[in-house]
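In what follows, a single structure is set out as structure tokens and then discussed.
Apart from one protein chain that is not included, each protein chain of the complex appears where it belongs.
Up next is chain A:
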């Protein structure tokens, strides 16, 4: 329903977006993921009409958006700080868009009540925004955007201003609202966990370019570039040279890397592979006879645990390999984590290795 074709935007010498192509399907929940300055908010502002692209086209259901002023675009936007009108109460905030559209008062009251019920704020109609909690403000902003029944809702960091505890619950609610309304949601976020948890598809933006688009699982497990691999889940990057048999000699890991499918690249060319921290098996070195063989052969190495970060369900260990580089290895905390200074044997399956494009 929304198509971007070759969209570019610059601010002076700074490139915000460059040659961006993107298609959003009706009823899709799409997340634009990127760090600060990646151009993700610029794209939202272009679609909403607060900025004009320097080049390219933006089509909504086949109609060119660019010549339309913001108030004629059938696109709703939820702002990062919610932008609730401080001088209006909850009811009037939500009714604002309906009033502008000239909706008759009986229908207006019914639709506002519906929208407030949808976000579970019935009874707070006469409150002013400053007397609401952060989560309530967020829901008023959502109701205000959804009450006009947009085909497309843009959300700028919708969960960023909420407490960590509220974020997951609100994420589930967002998902449910999106299904209930059938509108396409395009969300901008810098939080990869949020993007993966909510979206049908993720687009990763790096310095104004869309480097990979796909379902969360695909983007996470098959990152296309070095940036995607590290930005999502902090993959280990291993550089090496391609062997004639399709494996990769990796001096820093101290072993041969063997992806599931042999590499179809000329022998001797340089290549970088991504290895997810949670795909690495880790055992104390030579704890028993079976483990004695571990840490040898392809896709296996040895090292010393130098740091441990406890992250709740997972713990991440930094393992200094004998080859010299440090590998991040995470495993469920419940399974026990080796102490600092422990010698460990590491191994991973071939399909855990992803060849990166750059």
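Everything below uses one rule, namely that a residue touches a chain if its C-beta (ideal position, glycine included) is under 8 Å from a C-beta of that chain, and two chains touch if they have at least 3 such contacts; residues count from 1.
The rule is simple: contacts and distances are computed from a predicted model.
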Among "ABC transporter permease subunit", "Iron(III) transport system substrate-binding protein", "Cytochrome aa3 subunit 2" or "Chemotaxis protein CheA", the UniProt name of the subunit that does not appear here: "ABC transporter permease subunit"
Touch criterion as defined above, residue of A:14, A:52, A:81 or A:133 at the omitted chain: A:81
Identified contact with the non-displayed chain, of A:25, A:66 or A:101: A:101
Of A:9, A:40, A:111 or A:144, the residue in touch with the unshown chain: A:144
Footprint left on chain A by the chain that the document does not show: 48-50, 69-71, 73, 75-77, 79, 81, 83, 85-87, 96-97, 100-101, 128, 130-131, 144, 148
